[in-house]
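Entry: subunit A
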Amino acid sequence: MKKTRRILGLFGNFDEATNAIYDIRASKIAGLSVDDVTLISPIEHPDVEEALGDRPVSVQYFTFCGGLFGLVGSWLWIASAQASFLVQPQGGKPVVTLVSNFVLSYEMMILGGVLSTLIGLLIGARLPSRPHTLYSEKVSLDQIGIILELEDTQIESAKNLFRNHRVLEIREEVMK
Partner candidate 1 sequence: MMNLKLKRREFLQLMGWSTAGATLAGCDLPTTVTLEEGKEEVVAYLSPEEYVIPGVGVWYASTCLQCAAGCGIHGRVREGRALKLEGNPDSPVNRGKLCQMGQSGVQTHYNPDRLSKPQLRKDGKLVDISWDEAWKVLDEKVGAAAKTSGARVAWFTGTVSGHQAALIGEHLDALGSRHHFVHEVINNAVGRAVNQDVLGEAMPRLALDQAKLVLSFGADFLGTWVSPTHFATEYAKFRSGTRGVLVVAEPKMSLTGANADLWLAVRPGTEGMLALGIAHALMQSGVSVPDAARPAVAAYAPVKAAEITGISAQRIEQVAALLKQHSPSLVLAGATVEGQEQGYQAASAVMLLNVMLGNVGQTIVSSGEFPFPQLRPRTGNTRDLVAFAAAAKDKALDVAFFYGTNPVYTAPASLGLAEGLQNIPFKVVLTQFPDETAAQADLVLPVASSLEDWGTHVAAYQPEQGVITFQQPLMEGLYPGTPGVGDALLKLLKMREAQKYGAFNDYFSYLQNAVASLPEQYKASGLTNKQLWEQTLQKGLLTVDSAPGSLKTNVGEITLHEVKADAEYPLHLIPSPRLGLWDGRHANIPWLQEAPDQISKVVWDSWAELHPSTAARLGVREGDVVEITSAHGAIKVKVYVFKGVHPDAIAVPLGQGHEGYGRYANGIGANPLKILSPAIEARTGELALYGTRVKATRTGVHEELVKEGRNNISQRSRKLVVTISAEQFRRTEGV
Partner candidate 2 sequence: MKETELHHDKDIREDLAWSQINSDIMKSLENPRRGFWYTVIGCLVLLAIGITAEVLQYMYGMGRSKNHPHMWNLYIATFIFWIGMSHSGTLLSAILHIVHADWRKPIYRFAEAMTTFSLMTALLFPVIHLGRLWNFYWVIPYVPARGTWPNFRSPLSWDGFAIMTYLTSSALFLYIGMLPDLAIARDNTTGWRKKLYSTLSLGWYGSDRQWRIFRKAYMLMAIFLIPLAVSVHSIVSSDFAMSIMPGWHVTTFPPYFVSGALYSGCAAIVTLFILLRYYFRWEEYMTLAILEKICKLTFAIAMVWTYLNLVEFASVWYGHDIYGKEVLWAKMTGAYAPVFWSMMFFGSVLPFTLAFRKLRRHIPTMMTVSILLNVGMWLERWMIISPTLSQSFYPWSWDVMWPTLTSWGIVLGSFGWFGLLFLTFVKIFPSVSMYEVKEMVYHRRLASEKAQAERRNTGGAQPAFSLSMRKEDGS
């Protein structure tokens, strides 16, 4: 069945939110799995994320590839620039100088790594985007939100589950 609704519950502290997620994990609501849960929080919180389970992060591959590209690419670039700029033999030193190219490639590796990490971050975090439609400004203050994507039938049980965990506020919307 199609998920048509989104619901946000705001909690006053992490324990309540964590417990709520554990409840969802324990299939208190039929047909709702932990994968449908999005947690939004003012700080990063490994405990809650533990409750959510493993969710793969792939930014390190970006970093690796970017670093490697920076290293190799800049080496080739500089070496070919030097080889085509033959006026450069200087100071009794060879055309393609290993030492300086090492230094430059090292820098370029870092630059490549950093830039690709940024790209990885933006892609992975789906940024830039608009904030979530259910986003509450209280999340950036001191509350923790749990967003669930639900079928119409699951709404009430979800609200009940939230209330069991002393939810402070509940918002909902219909997905387009």
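Rule of thumb we're sticking to: a contact is a pair of C-beta atoms (placed from the backbone, for glycine too) under 8 Å apart; a residue touches a chain by one contact, two chains touch by 3 or more; residues count from 1.
Basis for inclusion: all candidates are chains of the complex that A comes from, given by their letters.
Remember, predicted model here, so these are calculated numbers, not experimental data.
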{"item": "In-complex contact of subunit A, chosen from 1 or 2", "value": "2"}
{"item": "Residue ranges of subunit A in contact with candidate 2 within the complex", "value": "12-16, 38-45, 48-49, 52, 55, 57, 59-60, 63, 67, 78, 81-82, 84-85, 87-88, 90-91, 93, 97, 100-101, 103-104, 106-108, 110-111, 113-115, 117-118, 120-122, 124-132, 135, 137, 139-143, 147"}
